[in-house]
Each structure stands twice: as structure tokens, then as C-alpha cells.
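What you see is the complex with one protein chain gone and the rest in place.
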Amino acid sequence: MNSTKTGSVVVIGGGISGMLSALDLANSGFYVYLVEKGPSIGGVMAQLDKTFPTNDCAM
Amino acid sequence: MKFITIDKKDWAKGIDKSRGTYQLFGPVTDINGCQIKALDADVQPEMEYTDSVLSAKSVLFPQSEKILVTSLNEADDDHHIMKRADGDYTPRAVIGIRPYDARAIQLVKMNFDTEDYRDPYWCDAYEATTFVGLAINKPGPLDFSTSTGTGPFSEDGLDILLADMDDKFLAKVLTPKGEAYAAACGFNTEADAKESQVLFDVMRKDAEKTISSSVETDKLKDKTILDLYEAPFWDDVAFSCINCGTCTYVCPTCWCFDIQDENKLKASSRFRNWDTCMSPLFTRHATGHNPRGEKTMRVRQRFMHKLKYFLDKYDSGIMCVGCGRCVKSCPVNIDIRQVCETMNNYEKKE
Amino acid sequence: MDTCIQKIREIAGDLLEKGEVERVIGFAEGSIPMATSPVAISTKEDAQKLCFSSTCGLNLANYASKEKGKKIAVVAKGCDSRNLVTHIVENQIDRDNLYIIGVPCPGMVDKFKIAAEMGGEITGFEEAGDTLIVSTVDDKKELNKQDYLRHNCSLCTHKNPVLFDVLVGEEVEEQQLDNAYPDVDAIEALTADGRWKHFEELTQNCIRCYACRNACPLCYCPTCFVDESGPQWVGKGQDKTDVDTFHFLRAFHCAGRCTDCGACVEACPMGINVRDFTRKLNKDAQDMFGWEAGLTIDKRPPLDAYSPDDPNDFIK
Partner (left out) sequence: MPLKYVINPDVCLKLQKDKCGTCADVCPANAIDYTQTEETITLNAGSIVFSPGFKPFDPSRFDNYQYANYPNVVTSMEFERLLSASGPTHGHVMTMPKLPMKPKKKADKALAEKRKDPKKIAWFQCVGSRDMNKCDNAYCSSVCCMYAVKEAIIAKEHDPELEPYIFFMDMRTPGKEFEKYYQNAKEKHGINFVRARVHSVTEDRDTHDLNIRYADEMGQIVDDSFDMVVLSVGLEIPQETRDMAEKLGIDITDHGFCKTDSFEPVTSSRDGVYVSGVFNNPKDIPESVLDASAAASAAGDFLADVRGTMTKAEEKIEETNVIGDPPKIGVFVCDCGSNIAGVVDCPSLTEYAKELPYVEFATETLYACAQDTQDKMVETIKEKGLNRIVVAACTPKTHEPLFQESMVNAGLNKYLFEMTNIRNHNSWVHKNNPEIATEKAKDLVRMAVAKAALAQPLAEEKINVNDTVMVVGGGLAGLTAAKSLATQGYDTHIVEKKDVLGGEALKLYKTAQGEDVGEKMAALVADIEANEKITVHTNTTLEGVEGFVGNFKSKLVSGGNETELEHGVAVLATGAKCSEPTEYCFGDDDRIIKTLDLDKMLKEQDAKLDSVKTAVFIQCVGSREPNRPYCSRVCCTHSIDNAIELKKRNPETDVFILYRDIRTYGERELLYKEARELGVIFIRYEVDRKPEVKVEKDAVKITLIDHVLNQPVEIEADLLTLAAAIEPRKDERLANFFKVPLNDEGFFVEKHAKLGPAEFATDGVFVAGSGHYPKPVNEAATQGRAAASRALTLLAKKDSLFTSGTIATVDQEKCSQCGVCVSICPYNAPGFAADGRFAGTAEINPVLCKGCGLCVASCRSGALHLRGFDTNQIFSQIFALGEVV
């Protein structure tokens, strides 16, 4: 392996997009650091009641 | 032994009178035809019936009988200890039982009341029961009881035999039990014994004459069990059979049962239920193996038991009283008379 | 009817002689009046035993599917053919191994009804067209067959076989009904208590001989749920709940599959009209899915498949 790159990724933001990006990366062979400014991950989606158009619960 | 005349006008009153000391069973008609049932206090036995769909065997051997009980509540001292279920063995009388059904009970008794083993449930019920038979003046076309060692006026197994004389019943009181029952009814108009016996004989002959159906059983005794067992005709006999249990359930001499435990909350009961050799479950082992796995084997078993094994074991004739119920009820018309004939006439080809 | 019987015998004899089938399943005369018995014929000579009449009330599909792997011919009236269709759909019979001798059905007679009318054991029974000549030991009556048809036959709209290789006799005219389920309507109109009472009385004399199940071509499971012991789904005694559970569950297992052939009622020794259960479900299959069982080998019954537009009004 003569690459100078590092096999890890920093994901900034623990909202739905950041979380899923982190999961995909981790599941495809990269070490992931998920960085979130707030005290918990989840972002805005976790605060929603239902989601359109299926009215599924956002939690 | 004595004869009593019962005016039909007094009949119902007498029957009602006996209810004080006897629990009554008898023929009643409901939406599905005539049944022998426990009679409610306001129900009279129907004394003008041709035949009941099922036999009278259930008076002593109910289709489902609770035999043992136990508590599953561990707070009870005797939990998990089986005890005999309470049964009502106060005197009972079955009114209007047909003579062939009474004879059948005598055959069944050979199974439930033996030297080695006495079935307490059946025997206690038997002891408690008075059998008040009703002779058959006009036997039906399927009645072949005369060729099976009984007949329309057979007294075997009865305590009283009633003959319907239009406006009255002539009762032949055969046993002390019968006498007690007649007394309980207040039937006490004694008839001349000799005259009455003559009347009975005439009526019996008239009735027997109308019986056109019969089976030949004379050669069965001499057959070798294995020859019959291996006979080739069983496949044909069994083809149409759908293996329902109808023949065995309507049969007055079929006595097989199955034991089942049923738990309801903290109470457990052990029941015995009618079983049938027609069902594949009848002989299925816990391992899954079934020695009578094929339909043909089961059909053969039924006829071999009735017509050969029983005959050989008890020496009391075949295990069939000729009531004709199975012939009538079989959905596919497997006729015991024909099977009996086939067996009787079968000669093993060398 | 006689020419029809003649043809059945000829065709059956022919098939056996040419070796096209191993066995022909049909009806033979019974040993008592109004009784017939399913038989399997394997020689041309024995084909003379075959008969057909208004007392061939059982369903021969029941026998056909038990001859797995053999080439067989079956005498089939409308109902039998519909159950053969069901058996083909449900992999019980291989169509290639089956030769169907179709018989346009004249309608089967109700033995219980005739016996009740005659008031005694039947000693003689003959058919002359639509007239039934019935005798007992001391009576003889001529009855109009149409008045003594079995209930399912009186409401039948598929007298002609729906699937056959040869048809014996001319097709008969199918009746058009305004309402195929007047009996179900009447029960549905009862109050809940009334319906319960109706079913309680209906099964009160059931002896659990399972003749209804065993006569039914739909009941081919190797082990029926009532016979299972691990788990034991249903108690085996005469407890009313257990008796009714048997009838209800059996009916549900037939939902969307029952052709109302009447074999169950025909077989019941107690004369219980077990069709009361199945017909309600037949009506529902008709109302909800526009489905009548056994008419096509190209489609499975509605409850065997899931479709997004299945009616689901019951989900609130």
C-alpha cells in the first residue's frame, strides 16, 4: 500500500444525512469519526412528529 | 317373572311417577331425527319410533366422559393427585331401548366387566341402570338381528320387555330390577303369564317373519385368521371408504375410547372420548410410526374385529347385533352384510 | 339417464382396454335403495358396474387425488369437475394424468328430505325423468324430483362440468338466479344472539365422526388440525366450544375454495347442515372478490394470494 491517504473519514454533522453517510462509510470499509456540535445526534428529523407523504412517525 | 298390562292412558303418569327415584333416558326426536337422550322432566319417551340414529350405548358409555380430576393449584394440598370424578350413579332407567341394543350392551359388558378388570365407570352405570326394552313389532328393512343371535323380541340384557298392543303395553318383567322399576311407576295390573307368553310368542313370530335381511356367519368360525387377514378383497372393500368414524359411532357394540387431559385454568380433567379404529390416529405411536397406517388396514380391522376376532375370543357369536345402522349411515354404502358374506364365503386359493 | 350410463361404461371400458388409464373412478349401485358407492374400475368387464343417478351425491375428486402418480379417469358431474379444478390448482392432481368423463348433472336428491316425507325406511327408489318413485314397507309415492333436490342442487348454477375431456350427454341448461344465497341472507339478518343460537343448535348433535371433513375434497391435509397433538388446537371431547371450533375452522380452511358440492351434508350421519358455515364464506368470496371456486385452473383462490387491491374495509 503506497497510498498517502488515510482510510478514515470525518463526517461533520449528526443529522439524518450525516448519520447515514457515516453508516454507509463504516459499512463499506472505512473508519468513521462522526462529529456533532450538539449534545446528541439525530438532528431536526428527530424533532419532527410525522413525515410526509406517508405520515410515518419520524422517530 | 311376571307380565303386567299397562294401559296407555296410565303410561305417562306412571313414567312421571318413576322420575322421583329414577333418572330417565329414552327416545326423543329433534332436528336431526331420533336420539336416545336423558329426558328432561317435561319430556316423555317417544314410544313410536322406528330407530334412533345412534344406539343406546351412550347411556352407559357417553361420547365424552369425565373420569378423573385434579387441581393444578399448588396452594391445594392434593394438587396434581388424580381423583375419580364425581359421577351420578343413582338409579336410572332407559325406556324404550330396542332389544338388539340391549343385547349389544351384553356384548360390550364382556369388555368392560371381566374377571381381570372391571371398568368402574361403565360397570357402576350398568349396575344403576334398568333397561326397559320395547319390542319391535315392525322391523325395518335393514334389520337383520335374527341372524346375529338376537331379534325383535329378544330379552337378552333387558329388565323389562314391552310389547306395544295398540291401546296398551304388555310388559314382561324379567328381573328384580325390572320389578322395582314397574313398582316405582305404579304399574301393577298383573296379566296372566301363560296367556301373555303366548301373545308374545305370536307377536315375535310375526315380527321375525317380516325380517327379510340376514347374514350367513356359519363358516366364519372355521376360517383361519391369517387367511382372512391376507385375503385380497380388502382393497376393494376399502376403496370407497372415507375413513370417517360414522360406522363405529353409530354401532351399539363399538366400545373403543381415547383418553384426553384437558386443563382449564387451575383445574385439570381427564376425559375418555369415543374413538374409532377408522382414524389413523387410533394406532399412531408417539414415534410417528403407525402399524395401521393405510386405510385398507383400518377397514379390515373393523370387520375382522366384529366378525372374526370377537367370535374367536368370546365364543358368543359375532360382535354385531344386526341393527343395520352402519349400513344406513355409511356415506359410501359399505355394507357389513356384504362384507360378512364375502368373509364367510372366502376360500383361500392354494 | 340410461344412455348416459351406457356411454360412461363404453368410454370407461374403452380407456381401460386401450390402456390409456389404469383405473376409472365412478359410482356403482349401492346395496340399499338410494345408496351409491364410489368404485375404482380396472377392467373393461367391470365397467358394467358403473352407474349414474340422482343419488351419486359424493364428490369423486376426493378419490382422484389419492391416486397420485397414476393415470386415471374420473366420472365428473359439475361439482366433481370444479373440485378437480381446485385439485389441479392446488397441486393435488396432475392434469396430464387425469381424464375427465364429464356428466351434465341432473341434480342430486335429498335423502333426508325424502325419508322425512315417507316417514319410514325406504325400501324402493326409482327415477323416471323428473318423477321419483319411492316406497317403504307399507307405502309407495310418486314425488316430483325438483321438490326433493338437495339444497345446493336447487341453487346450482354449474350443473355442467367446467373441465372435461369428454362429455357424456347434452349439456343441460344452467339456471339463472337472482340471489344465490337466500339462506345466508336469512342468517345474516338475525341478531348476533340469534345467529349464535342458530349455530349452537346446528351442531348440537355433532358426534365428531368427521365424515363431513373426510367426504370433502378440500380436506386433504396429511394431518388435520383437529388430529394434531402438538399443539393440540382443539379439545377432542364433546365440549361445545371444541365442537364449534372444529366446524368454524374447517369452514375457514374452505374459504374461497368450497364449490358447495354438498358432499359434507350428504355424508353426515346426523343430518347436520354443515354448509351453513361454508356458504357464508362462499358468499363473502363472491361479494368481496367476485370469486366462485373451481371455475378456472389459471387462478388461485383469493385467499391464496395477496393483491394490493384486496378489500380491507375491515381495517379501520
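For reference, chains read A, B and C in written order, and residue numbers begin at 1 within each chain.
Heads up, the rule we're going with is that contacts are C-beta pairs under 8 Å (C-beta built on N, C-alpha and C of every residue); 3 or more make two chains touch, one makes a residue touch a chain.
Computed from a predicted model, the values in this text were never measured in an experiment.
One of C:Glu90, C:Asp147 or C:Asp165 touches the chain omitted from the figure, and that residue is C:Glu90.
Within the set C:Gly19, C:Gly129 or C:Pro231, the residue that contacts the chain not displayed is C:Pro231.
Although one chain is not displayed, chain A still touches it through residues 1, 3, 5-13, 15-31, 33, 39-56, 59.
Not every partner is drawn; the one left out touches chain C at residues 90-92, 220-223, 225, 228, 230-231, 233, 253, 300, 303-306.
Keep this in mind: only the chains that are shown with their structure count from here on.
Taking each chain's centre as the average of its CA atoms, chain B and chain C sit 32 Å apart. The mean-CA centres of chain A and chain B are about 80 angstrom from one another, to the nearest whole unit. Contact residues of chain B toward chain C in the complex are 30-33, 35, 50, 53-54, 62-64, 138, 140-142, 210, 239-240, 242-246, 248-250, 258, 260, 262, 271, 273-274, 276, 279-281, 327-329, 331-335, 337-338. Put simply, chain C touches chain B in their complex at residues 30-32, 35-40, 58, 62-63, 120-123, 137, 201, 204-205, 207-211, 213-215, 227, 235-239, 266-267, 269-272.
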